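A single protein chain has been omitted from the complex, and every remaining protein chain is retained in its original position.
Here the chain labels run A, B and C in written order, and each chain numbers its own residues starting at 1.
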């Protein structure tokens, strides 16, 4: 009852997945990896006792591979997901499912044509498995503080990869917020507005920080700050304002240090330590669902499409000077 | 060198001012009080050893009163300030200077006509004297974290007084935010947008919470949540996002309690304990300035006018469905 | 390369281990369970797809069991560990290794007689794998804050099980502190003093809270409060005072709630959620070490003996009115 997994793309994110699948996920066996950079692929394969496949298509075709993880560049996702669908193999694709809503829509359609119909595609929106987010959602759902009215989300990174533009901030980074807010509130985003102020001198041509207003079908006003060059550390905040109180993600910290005239807790430099538990729990749930042949609790292809549609609406709002834009169905 | 002060309006706020002026402000002597409710006036006068005047005009005219504090209903401020100007007496008027920008403009003009010109009018925007806000402003000004790009402010109250409407939330409560943000950033607000989501079932006809986007002349995007029926406690938050880090007001707390499965700190039920130090420091500065015959560090009539102009623009944005509205000069 | 594990004792702790071994530990297969209460054993076995053995001896003798977890009552540990040694099977025994140092010493001796010599016995001092404790130890070891001089530890539980006495508080509960402090400071405890004040009215005949002074070979003074009936929640604190600063465990929390005039984080009601990660990481390391046939990073039988010797010294100090007592070798 072991799932033999292959990982396509073993850069920072994919190598982390590969290590977890090889070492700390029950019921999985890492059998193959591949990477655009064959040296990197070889090193990871050697470290973890897996074989190297020349490319993603070959890995998907490998008869010893039962299920596939995609952690390559965003613009390669659609082709690889399509290949996995053709091969009839479960696939966990890192977010975004594809950079545009149009491509996401095609993938959703391709999956719907499978006979018999089955959900092979899942999307790596790992925040859904983050214990603090899960606890926050339970607090919202239990109703003890009344209905939500506003949510304030903040996503900050140390620095952005070179080359991206203001739209890429949305499709590649803010996409997490666009997925998690409807999940948290149990209501889709129906309308969005893009705002911004002065940009950081460290942010190049990109508008950064950015600020979004999102409205859910249930009438909740969601605000999101995305700041990719915040410099001080990697941080996610989220506060839900309800009728008799609020609930918010706590600042994760293992230790507190008193030194140099300060009491301080450390920030991680990137998302991997912050979401390490979330990735592990997500992968375990994915492997468990493959073993059991049941739908998983991961984000579906449809979820990936919905996030992409919200991203498209935000980009349209950006281009139109910030007006409210409806999200397409 | 003692200033003999009279307080007009000794409800919750005015009585607090009267007690501080009588007991803990150096150089002040509380000599007279008055109130719409003569029983209340009598009780405060007896408690603090002051005399009762029949009304504000009589108190201002009292030859033993050197300086006047106004803490009456918003719609009475303008007449009383005008009377103090005519009497040539320094006056500290609780915010707002007047409920409309038009009235504020008249008061500014009236003061400018004094010969010789002198700043008799100050406005009780006490946050400017709150030690946490002062420390925050110093952190912004020292430049160590780079220039500010965004500010997030949140003002929450336990419950709103009955009868107000959505516009009153702005002119009476949000006015503090509209004054403090330009003070914090050293740049006036030039453009505003009013937003809102679902309102609390505890908020009556009022849109509540409300959410504002403010843009300063320096390009900073300021966001403000105002929630008058937040229920859980009275709280002010403010975070300034700068180029290499952020600074925010800390949660004020004297003690931490572990009980009933929780670690907790208590919220105050209203603004008086939260801003007690600010009020004391503000009144001391005001009395010192009167004794010394020098301009004070309090908000001026012009500051009161500016905040009212921003409030007017927000109300116009509210009526127009949230579009960005320029603030009048 | 899968380790087939049997769990002896599937009460709260053992059932948690069994679930982790069956579901989230890579490389382990839960094959058998047993319990003093056969109904409980049957339920856990059914839930997790394992078989039931009539008792611990039978489970250890089961040819399909490669390795054994002991989570039974303290006074049964020694016999079961001895049986595992005779069977030549790796065993993870929940703390304490045995209730008295004398029994621990026998087990250490029994293991030393194995030919060829091998460390089969490990002790479940899971704090060694708790990420906050691991981070704290790293902060101590990196030397950036200078050498440690004092440590303050606090262990609080909601309520104690009925029937224990003051000595049982030490051997059953404080034993965690007696193991973790030398691990944290890399120096054994050589001298101890037992103190106490008023006891809680909820603590029965037990002295509770208790307070210990421990001195390491390196001269560090360690203070420990143990309070089993603290009522408010389950909590572990630890602060290391070094020459230029201090480091302490942070309060673990997923979410923060503003409600009912308080900002609060929730405490767990017992140790299982607090140390859930530690138990998982500990079991994974144990299984990995069994698969690889290498020594594990878990506490050894010798570590179990050392903690028992410190406990014995504390009990002697208790009986002598609190004087300093040397720890036996």
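Keep this in mind: a residue touches a chain if its C-beta (ideal position, glycine included) is under 8 Å from a C-beta of that chain, and two chains touch if they have at least 3 such contacts.
These numbers come from a predicted model, not from an experiment.
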Selected residue (touches chain absent from view) among C:57, C:76 or C:199: C:199
Identified contact with the non-displayed chain, of A:161, A:264, A:292 or A:328: A:264
Residue among B:192, B:247 or B:298 touching the omitted chain: B:247
Touch with the omitted chain, as defined above, among C:54, C:143 or C:219: C:219
Footprint left on chain A by the chain that the document does not show: 232-233, 235, 251, 258-267, 269
Residues from chain B at the interface with the omitted partner, ascending: 22-26, 28, 131-132, 134-136, 139, 144-145, 244-250, 253-260, 265, 277, 284, 288
Chain C residues that touch the omitted chain in the full complex: 146-150, 152, 195-202, 209, 211, 213, 215, 218-223, 225, 227, 230-232, 241, 243-246, 322, 324
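Note that only the chains that are shown with their structure count from here on.
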Interface residue overlap between copies chain B and chain C, same or different (over half shared): same
Length of the line joining the C-alpha centres of chain B and chain C, rounded to whole Å: 56
Residues of chain A touching at least two other chains: 244-246
